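The complex appears here minus one protein chain, its other protein chains still in place.
Then we have chain A:
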């Protein structure tokens, strides 16, 4: 890889005020002249962001930083990129999950104020920011920086928010597996683009897609355990049924009450949707809410459950995102042969003036835990 020092020379150009105040020799610490053992010990005490910054100083600094970075196991550093808004790189180690290092490119201040650092505590997490000026080429800079950090820490990018179609090509060329992809509005404009992603990148945790700006229709499933799709009119029944997803969240869907009925039947038969843990569909139909309910529930072997009988109250959408589920007074249950329960809640709202019924459907798969064996009954008998 080409040494990135010259690429990041703009950091120097944006910190004129600071450079005007050059340090005298007495105030400089000629770090690289230290004996190697001691030099390594100094660098060991730096955090990941400081090691990354240090590595950009010179070729030797980079090789020293690589040696230290080797103490972090391969693929341990969590690297996430966000390209929408102010582009950012988020770095985090699982050994210190409450500390997040952020490289943030923005334009909020005078040029002379960049670069600068700032720490903020947000909830239980401490964010250590390095703010760099966005000179209009922040996307290129962040790509280069991300590649550098990946190489330095021998890690892959864990997740990326894509705000521009060119980034799809970039990430595909960079690595073959990724845990998270979030795609912003109107980035994807063809089935081919989606195909290109899924054929070239193995998505291992969560795929989230906002609006697609063209009319498309997809019948293939999305090969990712957890999917969240906004404006999902294009995501058809076969895509749902033929997938191996465990979490499916479809908003702005065009699935019909009959489709939902099919999904429920297929799930209960156990031949499809075997991995399903949670399905959420928000859709609309022109038929009224009575007819919608009838179509959805037709020929289903249902029981009605009331109250909390052990059904989980949260669902894990991805490694960190746990979604609390609203608790309803009553729900429908389907029981599969293997003992799994599929509980669903439906909310139907008819807007007569629009002649539209909005359907909010949530389906949760769970297993009843064995009742606790204790002596309470015995005690009650003798009370």
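Odds and ends about this structure:
Here is the rule we go by: a residue touches a chain if its C-beta (ideal position, glycine included) is under 8 Å from a C-beta of that chain, and two chains touch if they have at least 3 such contacts; residues count from 1.
By our rule, contacts and distances are computed from a predicted model.
Missing chain, UniProt protein name, picked from "BRICK1 protein", "Serine/threonine protein kinase", "E3 ubiquitin ligase complex SCF subunit" or "Skp1-related protein": "Skp1-related protein". Across the entire complex, the residue among A:34, A:93, A:126 or A:174 in touch with the chain not shown is A:34. Only one residue in the set A:61, A:181 or A:341 touches the chain that does not appear here, and it is A:61. The chain not displayed touches chain A at residues 3, 5-6, 8-9, 11-12, 15, 18-19, 22-23, 25-35, 37-38, 41-46, 50, 53-54, 56-61, 115-117, 119, 130, 132.
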